[in-house]
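This report concerns only the one structure given below.
The complex appears here without one of its protein chains, the remainder shown in place.
Let's look at subunit A:
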Amino acid sequence: METSSIQEPFDLIRLSLSERVFVKLRGDRELTGILHAYDGHMNLIMSDVEETIMIVDEATTAVNVRDDDHEISRLIIEQVAKRKVEMLFVRGDGVILVSHRNSVLCALPLKSKQVSPPSRT
(Lines give C-alpha, C1' and ligand atoms only; values in the text may rest on other atoms or scores of the structure.)
Protein backbone atom coordinates (compact mmCIF):
# COMPACT_ATOMS: atom_id res chain seq x y z
CA MET A 1 0.00 0.00 0.00
CA GLU A 2 2.92 2.28 0.54
CA THR A 3 3.74 2.22 -3.11
CA SER A 4 2.73 5.62 -4.23
CA SER A 5 3.98 5.16 -7.70
CA ILE A 6 2.62 4.04 -10.97
CA GLN A 7 3.44 0.45 -11.66
CA GLU A 8 0.96 -0.58 -14.27
CA PRO A 9 -1.33 1.14 -16.77
CA PHE A 10 -4.31 0.73 -14.51
CA ASP A 11 -2.65 2.91 -11.91
CA LEU A 12 -3.03 5.77 -14.34
CA ILE A 13 -6.72 5.19 -14.58
CA ARG A 14 -6.85 5.01 -10.85
CA LEU A 15 -5.61 8.56 -10.74
CA SER A 16 -8.69 9.60 -12.62
CA LEU A 17 -11.12 8.08 -10.19
CA SER A 18 -13.92 10.48 -9.33
CA GLU A 19 -12.56 12.81 -11.94
CA ARG A 20 -14.14 13.77 -15.19
CA VAL A 21 -12.79 11.58 -17.93
CA PHE A 22 -13.11 11.21 -21.63
CA VAL A 23 -13.75 7.72 -22.92
CA LYS A 24 -13.59 6.73 -26.52
CA LEU A 25 -15.63 3.71 -27.45
CA ARG A 26 -15.97 1.47 -30.43
CA GLY A 27 -18.73 2.32 -32.79
CA ASP A 28 -17.82 5.99 -33.02
CA ARG A 29 -18.97 6.82 -29.56
CA GLU A 30 -17.43 9.03 -26.98
CA LEU A 31 -18.26 9.63 -23.39
CA THR A 32 -17.41 12.29 -20.90
CA GLY A 33 -18.33 11.81 -17.31
CA ILE A 34 -17.12 11.23 -13.84
CA LEU A 35 -15.38 7.94 -13.39
CA HIS A 36 -16.41 6.08 -10.30
CA ALA A 37 -15.05 2.62 -10.73
CA TYR A 38 -13.23 0.39 -13.14
CA ASP A 39 -11.97 -3.13 -13.22
CA GLY A 40 -9.48 -5.31 -15.02
CA HIS A 41 -11.76 -5.63 -18.02
CA MET A 42 -11.99 -1.87 -18.24
CA ASN A 43 -15.62 -2.02 -17.32
CA LEU A 44 -16.39 1.46 -16.11
CA ILE A 45 -18.99 3.02 -13.94
CA MET A 46 -19.54 6.64 -14.74
CA SER A 47 -21.94 9.29 -13.67
CA ASP A 48 -23.12 12.50 -15.22
CA VAL A 49 -22.25 11.17 -18.62
CA GLU A 50 -22.63 12.81 -21.95
CA GLU A 51 -22.49 10.42 -24.82
CA THR A 52 -21.58 11.57 -28.27
CA ILE A 53 -22.36 9.35 -31.21
CA MET A 54 -20.88 10.16 -34.57
CA ILE A 55 -23.09 8.98 -37.33
CA VAL A 56 -20.74 8.72 -40.22
CA ASP A 57 -22.64 8.06 -43.40
CA GLU A 58 -20.22 7.78 -46.27
CA ALA A 59 -22.84 8.31 -48.95
CA THR A 60 -24.02 11.62 -47.59
CA THR A 61 -20.50 12.89 -47.08
CA ALA A 62 -19.59 11.96 -50.61
CA VAL A 63 -22.60 13.81 -51.96
CA ASN A 64 -21.98 16.78 -49.78
CA VAL A 65 -18.43 17.27 -50.89
CA ARG A 66 -19.81 18.64 -54.15
CA ASP A 67 -21.98 21.08 -52.31
CA ASP A 68 -20.62 24.23 -50.88
CA ASP A 69 -18.60 24.20 -47.70
CA HIS A 70 -21.29 25.60 -45.54
CA GLU A 71 -23.62 22.79 -46.38
CA ILE A 72 -21.11 20.12 -45.50
CA SER A 73 -20.22 21.49 -42.12
CA ARG A 74 -23.85 21.87 -41.26
CA LEU A 75 -24.59 18.29 -42.19
CA ILE A 76 -21.66 16.98 -40.26
CA ILE A 77 -22.80 18.77 -37.20
CA GLU A 78 -26.21 17.28 -37.65
CA GLN A 79 -24.72 13.83 -37.75
CA VAL A 80 -23.54 14.01 -34.19
CA ALA A 81 -26.05 12.68 -31.72
CA LYS A 82 -25.72 13.46 -28.06
CA ARG A 83 -27.45 12.28 -25.00
CA LYS A 84 -27.00 12.53 -21.29
CA VAL A 85 -27.07 9.70 -18.84
CA GLU A 86 -27.01 10.08 -15.13
CA MET A 87 -25.34 6.81 -14.30
CA LEU A 88 -23.75 4.45 -16.73
CA PHE A 89 -22.10 1.10 -16.74
CA VAL A 90 -19.73 0.77 -19.65
CA ARG A 91 -18.72 -2.69 -20.67
CA GLY A 92 -15.00 -2.92 -21.02
CA ASP A 93 -14.77 -4.55 -24.41
CA GLY A 94 -15.92 -1.41 -26.12
CA VAL A 95 -13.42 0.91 -24.52
CA ILE A 96 -10.68 2.23 -26.73
CA LEU A 97 -9.20 4.90 -24.56
CA VAL A 98 -9.69 6.51 -21.24
CA SER A 99 -8.25 9.91 -20.73
CA HIS A 100 -8.39 12.83 -18.46
CA ARG A 101 -10.82 15.37 -19.72
CA ASN A 102 -8.34 18.23 -19.91
CA SER A 103 -6.10 16.47 -22.36
CA VAL A 104 -9.09 15.74 -24.54
CA LEU A 105 -10.22 19.32 -24.49
CA CYS A 106 -6.87 20.18 -26.00
CA ALA A 107 -7.36 17.55 -28.64
CA LEU A 108 -10.86 18.54 -29.56
CA PRO A 109 -10.17 21.67 -31.59
CA LEU A 110 -7.65 19.69 -33.57
CA LYS A 111 -10.31 17.21 -34.44
CA SER A 112 -12.79 19.84 -35.44
CA LYS A 113 -10.25 21.16 -37.87
CA GLN A 114 -10.11 17.78 -39.47
CA VAL A 115 -13.85 17.66 -39.69
CA SER A 116 -14.12 21.02 -41.36
CA PRO A 117 -14.05 20.70 -45.12
CA PRO A 118 -11.01 21.49 -47.24
CA SER A 119 -10.81 25.08 -48.29
CA ARG A 120 -12.12 25.63 -51.75
CA THR A 121 -12.75 29.29 -51.49
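Here is the rule we go by: a contact is a pair of C-beta atoms (placed from the backbone, for glycine too) under 8 Å apart; a residue touches a chain by one contact, two chains touch by 3 or more; residues count from 1.
Rule of thumb we're sticking to: contacts and distances are computed from a predicted model.
A chain of the complex is left out here; the name its UniProt entry carries, from "Trafficking protein particle complex subunit", "PAT1 domain-containing protein", "Proteasome subunit alpha type" or "Protein kinase domain-containing protein", is "PAT1 domain-containing protein".
In the complete complex, the hidden chain is touched by one of A:L17, A:I55 or A:M87, namely A:L17. Where subunit A meets the omitted chain, the residues involved are 1-7, 11, 14-20, 48, 100, 102.
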